[in-house]
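Here is the structure we will look at.
Missing here is one protein chain; the remaining ones are kept as they sit in the complex.
Moving on, here comes chain A:
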């Protein structure tokens, strides 16, 4: 489905991602783990087209999207939820969701169906439809950005740190929702620092450290074989 080969990302002389390779099969939930600065978000931004790769290749369903612009990537069927939780604060919840369906703007009927699905998945959003997105709580904003990404009807969803800065009860709800999405057949790449919860929902995981992948395998393998705390504490 999504294949990343020898991907490198540099900020000037600093190499944030050093030739990593990984892949996602159809319907799989793969988690990308690692401490701050391991290169996870750079990887996500690069796949999303918001950052240029300095080397390597990214293919989505056999199509090369390495040099694609962000708008081409979403058209190709890959939606991204960045860690910065970028709602458009001045626009209403409804307007935010409408923009999520920008690439399908001619298919109003399909968008209405999809919006109903989002409202069923996130009832809070339908209650707050006409409210400015900036007035929502952190958890509601996270739900809004996920729902907005889903409005583009992606085949692959990249979730960058969806639990960042949220209360534990809300984090649990977000993870429940991720499982629901997985059951619906969506292919998901989940970037997380919340290792235990990420491994609980993931089929497979990759662990990054200092720009390289240092461990990979099924969730159980990762849990049992690799010393995760070492990668996180950098020892």
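The working rule: contacts are C-beta pairs under 8 Å (C-beta built on N, C-alpha and C of every residue); 3 or more make two chains touch, one makes a residue touch a chain; residues count from 1.
In the analysis below, contacts and distances are computed from a predicted model.
J.: Name the absent chain by its UniProt protein name; which of "Protocatechuate 3,4-dioxygenase", "Branched-chain amino acid ABC transporter permease", "Tol-Pal system protein TolB" or "Phosphocarrier protein HPr" is it?
T.: Spelling it out: the chain absent from the display is recorded in UniProt as "Branched-chain amino acid ABC transporter permease".
J.: Tell me which of A:3, A:61 or A:95 is the one touching the absent chain.
T.: Selected residue, touching the omitted chain: A:95.
J.: Can you tell me which of A:29, A:74, A:143 or A:157 touches the chain that was removed from the display?
T.: A:74
J.: Suppose we count only contacts with the excluded chain; which residues of chain A make the list?
T.: 48-50, 69-71, 73-75, 79-80, 82, 86, 88-91, 95-96, 98-100, 102-103, 105, 134, 148-149, 152
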